[in-house]
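Notes for the one structure printed next.
Every protein chain but one is kept in place in this view of the complex.
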Amino acid sequence: MTLREGTSGQRFIIRSVADSPLKNRLMTMGLVPGTSVTVLRSAPLGDPMALRVRSYHLALRRDDAASIEVEAIA
Amino acid sequence: MATYILGAILAAFLFLAARHIYRNLADGKHDCCGEETNCTSCASCPHCGK
Partner (left out) sequence: MSSLAVALTGNPNTGKSTIFNELTGARQKIGNWPGVTVDKKIGYLSHQGRNISVVDLPGTYSVNARSPEEKIVIDYLLNEKPDLVVDVLDSSNLERNLYLTIQLLEQGIPLLLDLNMQDEARRHGIRVDTEKLGATLGMPVVETTARSRDSIHTLLDVFTSTVMEKYQPSEKVRAHIARVKELCESGLSADALEEKIIEERYAFIDNVVAECVSVAGVGSKTSEKIDAVLANGWTALPLFLVMLYAVFQITFEWIGQPMADALDDFIGGPLTDAVTETLESWEVADWMQSLIVDGVIGGVGGVLTFVPLIFVLFFCLSFLDGTGYMARVAFITDPIMRRVGLTGKGVMPLMMGFGCAVPAIMGARALDSEKDRMTSILVTPFLTCGAKLPIMALFAAMFFPDNAANVVFAMYILGVVMAIVAAKLLGGTVFQEQGSTFLLELPPYRLPDMKTVLLETWDKGKGYLIKAGTIIFAMSVLIWFLGNFNFGGMTEEMNESFLAALGTAMSKLFIFHGFDTWEAGAAVITGILAKESVVSTMGILYGVGEISAEAEDAVETAATLMQSGMASAFTTMSAVAFMVFSQLYTPCVTALGTIKKETGSWKWMGFSAAYMFAVAWLVSLVVYQGGRLLGF
């Protein structure tokens, strides 16, 4: 699945980041394969979403999150 | 007499003001809100807020 479908409170491990104009910036911000991310909450109307990644918080639109392949962890 | 002195002072101030405005125009500068932002957080900064 991709991070796009993530709902509040879920935790994931990043598997891969697909090519997109944003790819480089996403990776620079620490979203590299193997990193764990937690979905914290969504803005009004469900998008964008707030994530906890590498001990900080990052906001991201769901369309952009679609390029991040993840695997859910308990 | 006082009228002339005041007139001269006003004229001097006007000249300084006009020079300031002219220099702003010539250099493409502006007075509003400092030269740029003095951002305390990235969010507020037009340059690094990305």
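Per-chain residue numbering starts at 1, and chain names A and B are given in the order in which the chains are listed.
Just so we're on the same page, a contact is a pair of C-beta atoms (placed from the backbone, for glycine too) under 8 Å apart; a residue touches a chain by one contact, two chains touch by 3 or more.
Predicted, not measured: the structure shown is a model, and the values here were computed from it.
Shown chains touched by the hidden one, complex as a whole: A, B.
Panel shows chain B; residues 2-3, 6-7, 10, 13-14, 16-18, 20-21, 24-25, 28, 30-50 of it touch the chain omitted from the view. Taking the complete complex into account, residues 19, 21-30, 32-33, 35, 40-48, 50, 54-61, 64 of chain A touch the chain not shown.
Here is the rule we use: only the chains that are shown with their structure count from here on.
Distance between chain A and chain B, defined via averaged C-alpha coordinates, is recorded as 46 Å.
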